[in-house]
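Heads up, one of the protein chains got dropped from this complex, but the rest are sitting where they should.
First chain written, first letter: the chains are A and B, and each begins at residue 1.
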Amino acid sequence: METPEQNIVANLPLTDSAVQPQQEVSPESGVYTPPGESVFETKSISIYYGSFRAVTDVSLTIHENEITAFIGPSGCGKTTVLRTLNRMNDLVVGARVEGEVRYRGAPLYAKDVSPIAVRRRIGMVFQKPNPFPKSIYDNVAYGPRINGERNKGRLNEIVERSLRQGALWDEVKDRLNKSALGLSGGQQQRLCIARTLAVEPDVVLMDEPCSALDPIATGAIEDLMQEIKSKYTIVIVTHNMQQATRVSDRTAFFSVLINEHSDTRTGVLVEYDRTAKLFQDPRDSRTKAYVTGRMG
Amino acid sequence: MAATTGQSVDLREPPSWRRSKNRIATILMVISFVLVIIPLGFVLFTVIAKGISIISWQFLTADIPPNVLPASIGGMGPAVVGTLEITALATVLAVPLGVLGAIYLNEYGGNRLLARLIGFFSDVMTGVPSIVMGLFIFTIWVLHFGYSGLAGALALGCLMLPIVIRSTYEMLRLVPDPLREASYALGASKARVTVTVVLPTALGGIVSGALLAIARAAGETAPLLFTILTVTTVNRNVFSGANTSLPSQIFANASSPYVGAQARGWGAALTLIALAFILMVAARLVTARFARNLQ
Partner (left out) sequence: MTTKADPAGPAGSARQLSERRPLGDITFQAVALAAGLLVLVILVLIAVSTSQQASSWFSSEGIKIFSSTWNPTNNQFGALPFIYGTAVTAIIALVIAVPVSVGVALLLTEVVPRRWARPIVYVIDLLAVVPSVVWGLWGILVFAPWIQHYYASVSSGVKGIPVLDSLFGGQTSGASFFTAGIILAFMITPIVTSLSREVIATVPAIDREGAYALGATRLEMINGAVWPHSQAGVVGAVLLGLGRAMGETIAVALVIGSSATITPHLFAPGYNMPAVIANEFGEATGLFRAALIGMGVLLFAFTIIINVIARVIVERSGRRQRGA
């Protein structure tokens, strides 16, 4: 095998001593529950769009089978950071990442890493439900099909399993061949989650998945997240602090640095901790101001 | 699931068949573009190569000689004059009407059924074959008033009208509403707002659209075949008597077996393309200017 493989074939943490999950636990956090294995590690990354620095100096570790929430005011770069985790930002002309992003020990931005392979393992659910203008069945089967699954029986199994995981099966099982665009917003979003789960990803990234939904649909998605958490690692961007406290194990709070001279805004990571700790006993005064609602 | 089964995670390229299919698709797209460039390159090259040697002041002004005469004699003067005067007249007829029609659609019509109908059929009218426009003017005008440059201009005008309406309409839509409101807030009437605020703001785009419509009309042959005929001497009166144009002459000379006539055909083709090209470049320049003004 060629040598680059060494770099980009990530070993599982079970066999990788380089990962040190203890690192992220703040000394003063008191209660210590051992976190799962690390899935992502970013080391002081900065993200640029052209010459504009959108986010600077973000270091955090994301753990297996946990739900990690990114919160912060708009423009703080939380979505930008999320999109670097599955190289979605590659699609934006002029976007680039400095610093190191490791996924299960492998450098995500190494030269011979294929974004296509990355996204196959690290799925994403978007702000607005974006089902393809195809049938419900074809939406879910899309991912397995592009990965070469042609067997009708196995596809049926995958579709049913994914729709069950997406808590949508009972609502749509009689109309799998109807257009996905006929579903309600909440159903469409659950379909998009099922579509993501159908390729059996390792991680699911969610970019404000409930921002376009009503409270009942939001509740359904939150329940769904709790259910699939045992099998997947989830990172969610949300503008809703209650949602972060309801669903997440850990929370990262981002904020905006405004440079007076150049009138530019750059996102920074202010604080990252277990969710209960961050909301009840934040270390940083900016976090405190934000979570107590004194600052938008 | 990879994460719990203890396998390693492979982040390299997906299977080669997926990559190759993707690559083949991309190559096919590039090939399609090459397929477009080749004929274009050939046509432009041939027209320039064959046309450049004959073009001179004499060619652009002298009368059209009989086909049997060699390329060194005579020129395309009457066709140059005819194309200029007929296209100019068509512009005078079609552009103001087209701009007014677009003003109706965007400023007055709104979502009314009539406006939607006019907008729709204006788009449909761009698809009416140019030869049908020629037949139309023949039946409605030439049969009663005879051949003339004006008849040709009417046919070209019918072709230009829907194009001008469409391009102007698109430009008027770009004019931001706050500009209109600012003017209304000063007590201006709708007509005044349109004439003093909307049209000046959109002017660049309107002019550029009109130039492209003119470029298209100047190259049309079919509408002129039964409306102006052809002549061999300059007819300065665009309103009466048969006339000729560059496209009509090219059409006549293309099927001629004589070398001299064919050479004059190439010269006329180069003149015509140069004219269209100048109009197109002018339109681009106006657009660029306009874009800067809007910012």
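Note that a contact is a pair of C-beta atoms (placed from the backbone, for glycine too) under 8 Å apart; a residue touches a chain by one contact, two chains touch by 3 or more.
On a predicted model such as this, the values are computed, not experimentally measured, just so you know.
Participant: List the neighbours, among the chains on screen, of the chain that has been left out.
Facilitator: A, B
Participant: One chain is left out of this view; which of B:52, B:92, B:254 or B:285 touches it in the full complex?
Facilitator: B:254
Participant: In the full complex, which of B:64, B:158, B:175 or B:286 touches the chain missing from this view?
Facilitator: B:158
Participant: Where the complex has a chain not shown, which of B:110, B:127 or B:178 is the residue touching it?
Facilitator: The one listed residue touching the chain not shown is B:127.
Participant: For the full complex, which residue in B:22, B:56 or B:72 touches the chain that was left out?
Facilitator: Only one of B:22, B:56 or B:72 touches the chain omitted from view, namely B:22.
Participant: Take the complete complex as the reference. Which residues in subunit B touch the chain that isn't displayed?
Facilitator: 14, 18-19, 21-22, 25-26, 28-33, 35-37, 39-40, 42-44, 46-47, 96-98, 100-101, 103-105, 107-109, 115, 117-118, 120-125, 127-133, 135-136, 138-140, 143, 158, 161-162, 165, 187, 189-192, 194-195, 215, 218-222, 225-226, 247, 250-251, 253-255, 262, 265-266, 269, 272-273, 276-277, 280
Participant: Mind listing the subunit A residues that contact the chain we can't see here?
Facilitator: Residues 86, 88, 91, 93, 115-121, 123-124, 126-128, 130-134, 142-143, 146-147, 181, 192, 195-196, 199 of subunit A touch the chain absent from view.
The definition used in the following text is that only the chains that are shown with their structure count from here on.
Participant: Find the geometric centre of each of subunit A and subunit B from their Cα atoms only, then give the gap between the two centres in Å, rounded to an integer.
Facilitator: A distance of 51 Å separates the two centres.
Participant: Sort out for me which residues of subunit A touch subunit B in the complex.
Facilitator: 4-5, 8-12, 14-15, 39, 64, 103-104, 106, 108, 112-114, 116-118, 120-121, 146-148, 200, 202, 231-233
Participant: How about subunit B: which of its residues touch subunit A in the complex?
Facilitator: Within the complex, subunit B touches subunit A at residues 1-4, 6-15, 17-18.
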